[in-house]
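Removed: one protein chain of the complex. Kept in place: all other protein chains.
Chain naming follows the written order as A, B and C, and within any one chain the residues start at number 1.
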Amino acid sequence: MLEPLLLTRIVSTPAALDTADIPAEVIVLRTAPDEALVLADSSTISVDDPHAIIVDDTGWHGAWMSWDQAIPFLQANCAWELPAERPSMAQGRVADAPAKLWLEDDRMLIVVPHVMARDVADRMGS
Amino acid sequence: MSFEYEGQTIPTSADESVLLSLLRAGIHPGSGGPLCFEGDCPNCLCTIDDVSYVRSCQTPAEVAVEVSPHGRDAPPLPPLDAGAPAIAVDYRVADVVVIGGGESGLQACAAAEANGRSVECFDASTGHDVVAIYPGPLVLVRTHGGMIEVECDEIVVATGAAEIHPVVPGSDLEGLWMPRAARKAVDAGLDLGQLVSVGNVPDALGATAAPGELVRFVGDHTVSAVITATADGEVETPCDNVVVGLGLHPRTGLARMGNGMNVRVVGDALLDADIPTCPPEGIACPCSNVTFEQLDNLHDRGFTHMELLKRGSLAGTGTCQGSVCTPYLRSFLQDRGQALQAPFTARPVARQLTLSEMAAGSHLPKLARTALDDVHRSLGARMDRMGGWWRPWTYGDTEAEYTAVRERVSLGDVSTLGKMIVTGPDAEATLQRIFPTNVSTIKPGRSRYVLMLDERGYVLDDGMIAREHDDTFFLTFTSGGASMSEMWIRDWSASWGHDIRILNQTLSLGAINITGPKAAEVLARATDDELPPFLGHSTLTIAGVECKVFRLSFTGELSFELHHPAADSVKLWTALMELGADHDIRPHGIEALFRLRLEKGHIIIGQDTDYDASPRRLQHEWAVNMNTGDFIGRTATERTNRIPLDKKLVGIETDGDTLVDGAVMWSGTEFAGTVSSSMWSPTLGKGVALAWLETVTGAFPETVRIDGVEARVVPPHFYDPEGSRARA
Amino acid sequence: MNEFWEAKVTLQWAELGSSYDVVIIGGGGHGLATAYNLAVKHGITNVAVIEKDYIGGGNSGRNTTVIRSNYGKPEPVRFYQRSLDLYRQLEDETDRWIMHDERGLLWLAHTEAGRRQERSRSSMNLAFGAETHFVEPEEIAKLAPGINLDAGGEFPITGGSLHVGGATARHDRVNWAFAEGAMRAGVTIVQGVKVEGLILDGDRVVGVKTNTGDVAAGTVVSAVGGHATTIATMANVRLPIRTHPLQAFVTNHYEQTWDAIVASNDLGFYISQTARGEMLGGSHIDPQPSYSRRSDHHFINEISRRIVALFPFMGNLRVLRQWTGICDMSPDYTPIMGFTSAPGFLITTGWGTWGFKAIPAGGEAMAQLIASGETPELIAPFSIDRFANDRTLADRGSSGTH
Partner (left out) sequence: MALRIPCPHCGTRAIDEWVYGEIPIVPDAITDADARDVDRAYFHNNAEGVVREAWFHLYGCRRWVTVERDSRTDTFL
């Protein structure tokens, strides 16, 4: 289920990230005030910070799951409570990996470092 | 429905406990003593389906297959070849957890729900055994289908009160009942024959009341009479069964376990405990088989503190965790002139669970795998756990791997290296203070080996700094040091108020080291671009993959480190293996790498360093520039440099045998240090080692003896000390 | 009937007086053994031990009772080997059964680096009087019955070291044996008395303030576990100590048929079966400095998984109880003993997770120091000055568990 993703990582001032020029439909995982993982390649992105780091990043694998799939997986592999808002981003330990979750009304995206992907996939039962 | 008991098939019916089914069949499974039917006592313990110490009164008969009795004596360990069952876990979150589904528990549930709060309620009678309250707060529940962990904000303890057990002589006979158990037994249709009651027992049971106070029970294995004391002396009342009502003791174990957390106690669990009369003789603690005579003996010998009495006798340390004996230990000490003692500290777990149940939801720690993990395994590599990663230790022929590097060309997977971009207006200023080197003299396109020191002046990690542009640097760290180094730099740069951007790319980039005298030749087939000079770096397209190419050397041979997008690792590896096929290219594992670097005297952090490795001790003072400004470890280095040197990392050579890592060195009869890394060098035809040499009577010896072998102390650069091969 | 109540120990309590030659703060193993040695070996009997709760109620009664000397540096190997030797004769010396059981300790390696480490440990141990041998996995399978050498594929065993002198003893009985011996020789031991301050004359410590009154002292020794920093602060002494929780658990008791003592640094646990038949396990310290003795779920959840991975047969053992002690950790995982910058104030601390095994040698050395006024050679390397003097005893290989 987990597939390689092409993401862009951005590190910049928080203010520049807040106002970054990223296409509206693109999912932005704001992993820290000064850092984001964007589900798009870097050519579509610009940030008003001359020192920003904007790099393509192939080091992540991800999977979309319906909530029917996600709920039992999370019950057995995630010991913290998801935020209630949709859409929203959440991150923390899932299946012992540092995971990023993108939560939508009818589905969820899980993103993990590729170096953990096989073990997370085992835990997903795939 | 049925289960097996000692070769006997015991029929059961739905909603019935193992204990009740056994009693119906005329079997008392425990080793005697009153039954409570509420899980409070150790008197109905069985081994059920390979698990001992199971309260048969709390186990539904329908889940049992094989039941066997065990008395007070220790049951055997499980068979050594037994497997561990997999137990499921269900993580839940609730505002309120209510423990106990009695009247007060249900009231608490209703009240919380009326306030719009989410509630989980657990009751042992429905198979939900709350076994612990942990910080969080977290409530741990055992069910017959697995474990439930609930994180919550508030816990309501509505566990009620336990009935106080008799501990008089004969209280280990069969045929004794607590009032609630007798009620359930009668309701379930058990025939209790001539039932006699002692103490405060509801009339509805229809028992014949024995007069006066309980003194002892009489019988052979099974009770046949109860002796009570009246104003007119002892009275013997014959019986088939006895029901004993001695008062209530609140079940506060879980509430005490949650002491200091948001725990509220309601209902009978709040009752003031009845303090029972302490009998002059009898078994105070049925779990550990402790008599009052023994308690008296200990008390007379100074074991007067309740905890010492417990530790001296082991009363209260058994299966029921003091549920039976605590009321009596308190009255025992009160009788002997002490103030009423508080019950023992309550610790998890309240009612036992197996290690497998305890492990539910946890997994063995997983290691990171590089993008080449499958490639290594398909090549037959034996993988080893190192620095948080699975790494190829050897592909099966370490000698051949070593030779490929020294004589031809070889690939190594160094994706595990820590990798970090540091940029921004203050990037140079930050690194200038992080590293003991003059960062300002590293020109764009160049790189430098660096140590990272802690505030004690000891080496935390080592790696490379490469300057890309004026304000942009790329750093590498050891495989195990990546996260620590990120934390270190983030912490310090923030404390200095520096304006920098940091990106840890350790998991994003793969890295392949191509090394050996033919490395440049093979690389040239993969790119039209010019390769960087020694200690230079540049961005090139290698076999169609964009790589940051660093030219440096850990093996002592010509080497290029190719950092590339992790998704391209397999493509790049495969292309290089094909391009080098005519040179018989082959990958080398860590074992070969460790030998190659040892011949060069390159240290490995953690193997050749301990927590007190200063640059001076490591003989790496060349990597510390005291003429730059303030760097972390500078003041410590200045301070410790004024202290005479006590040990240093040196080279050791022997003509004959290979030394063993960790071997102890002697100078005469004096300890002179230990070997940290060693090998037989096929290239040099001698044994070489790195070793920690200590001063002996104030001076460093020039020769040492190791396992009877004479060894020379030499500079730690055995192979190509001028470095001409790496620079070629 | 259980065998425990038969302890012949008699504890003779006395009232706390107002002046002693030596006042020892802390009635744990180290305080009691120091008092015992002062009185029995040096004839210094005007000694008081002040315990705030009950004797042996801190770490001395919470530890996992392993005795070993398989360290990675000459100084600790020598010291702990002395302790191991003293333990061997403690039953004869005190005429009290401490349930000493020398059965060998197996230290497991799961990696090539670990294998190397166990070889190093064996070399170092043999060089300084501790018997430790490197063993291959096949031998480990015999020494630790029921072991899964593959550990689920994740933690394959690559070798180990067998520390032949590794032993266990009953913690309470060790404490009581020293307490009884000290009391009989005239030492005053009091329980439930809390030291609330130290009496200073300039820099010099000349007594203690307690909740029951002031006590003058020629020498004050802090032998407290867990709260060493708090006591030292009263003497204006800074300690290189962080106090961390250490958790452990026991199962119910089973027939005593499993004779191994097994430790794995990589898996972070150690386990043995007690004389009473309980399986007793522990792990490394919690990461944060803390004085909380609260047991948590994460610890036992993880350690159970690791134990069961290595010893699947233990999966059906029932956990009876978990508990927590608080350990004073020094920066180099080695004790800190002896004089301080405050005259009249001595410390024995930094016992981390290995204080129990050090009790006999620690008490012996502290008593020698007090009696002679000079630091015995055996503990000279453990002086608090070593940090400023750049002579720490870093020992990466022994920094893990118990």
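As a working rule, a residue touches a chain if its C-beta (ideal position, glycine included) is under 8 Å from a C-beta of that chain, and two chains touch if they have at least 3 such contacts.
Source: prediction; values computed, not measured.
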{"item": "Residue of A:P33, A:P72 or A:P87 touching the missing chain in the full complex", "value": "A:P33"}
{"item": "Residue among C:T10, C:T45, C:T212 or C:T230 touching the omitted chain", "value": "C:T230"}
{"item": "Which of B:G26, B:G189, B:G260 or B:G685 contacts the chain that the document leaves out", "value": "B:G260"}
{"item": "Residue among B:V63, B:L340 or B:A494 that touches the chain left out of view", "value": "B:A494"}
{"item": "Sole residue of B:R336, B:R639 or B:R727 that reaches the chain not shown, by the stated touch rule", "value": "B:R639"}
{"item": "Chain C residues touching the omitted chain (full complex)", "value": "227, 229-230, 238-243, 287-292, 294, 296-299, 301, 331, 387-388"}
{"item": "Touch residues of chain A, complete complex, unshown partner", "value": "31-33, 35, 79-81, 83, 90-93, 98"}
{"item": "Sites on chain B contacted by the missing partner chain, in the whole complex", "value": "134-136, 138, 149, 151, 260, 454-456, 483, 486-487, 490-491, 494, 504, 635-636, 639"}
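Heads up, the rule we're going with is that only the chains that are shown with their structure count from here on.
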{"item": "Geometric centre distance via CA averages, chain B-chain A, whole Å", "value": "29"}
{"item": "Per-residue overlap in chain C, given as positions that touch at least 2 other chains", "value": "none"}
{"item": "Shared-contact residues (touching 2 or more other chains) in chain B", "value": "149, 361, 363, 365-366"}
{"item": "Chain B - residues contacting chain A, complex", "value": "88-93, 149, 151, 361, 363, 365-366, 368-371, 373, 389, 421, 423-425, 471, 499, 501-503, 505, 507-509, 565-568"}
{"item": "Footprint of chain C on chain B - complex, ascending", "value": "50-54, 74-85, 132, 134-136, 138, 140, 149, 260, 288-291, 294-295, 297-298, 301-305, 307-308, 311-314, 317-319, 321, 347-349, 352-356, 358-367, 384-386, 393, 590-591, 606-607, 610-612, 614, 639-640, 643, 646, 660-664, 671, 674"}
{"item": "Chain B-touching residues of chain C, taken from the complex the two chains share", "value": "1-2, 4-5, 7, 9-13, 53-57, 61, 74, 110-113, 116-117, 119-124, 127, 145-146, 151-152, 154-155, 172, 176, 191, 251-258, 266-267, 276-277, 294-297, 300-302, 304-309, 312-323, 331-332, 389-392, 394-396"}
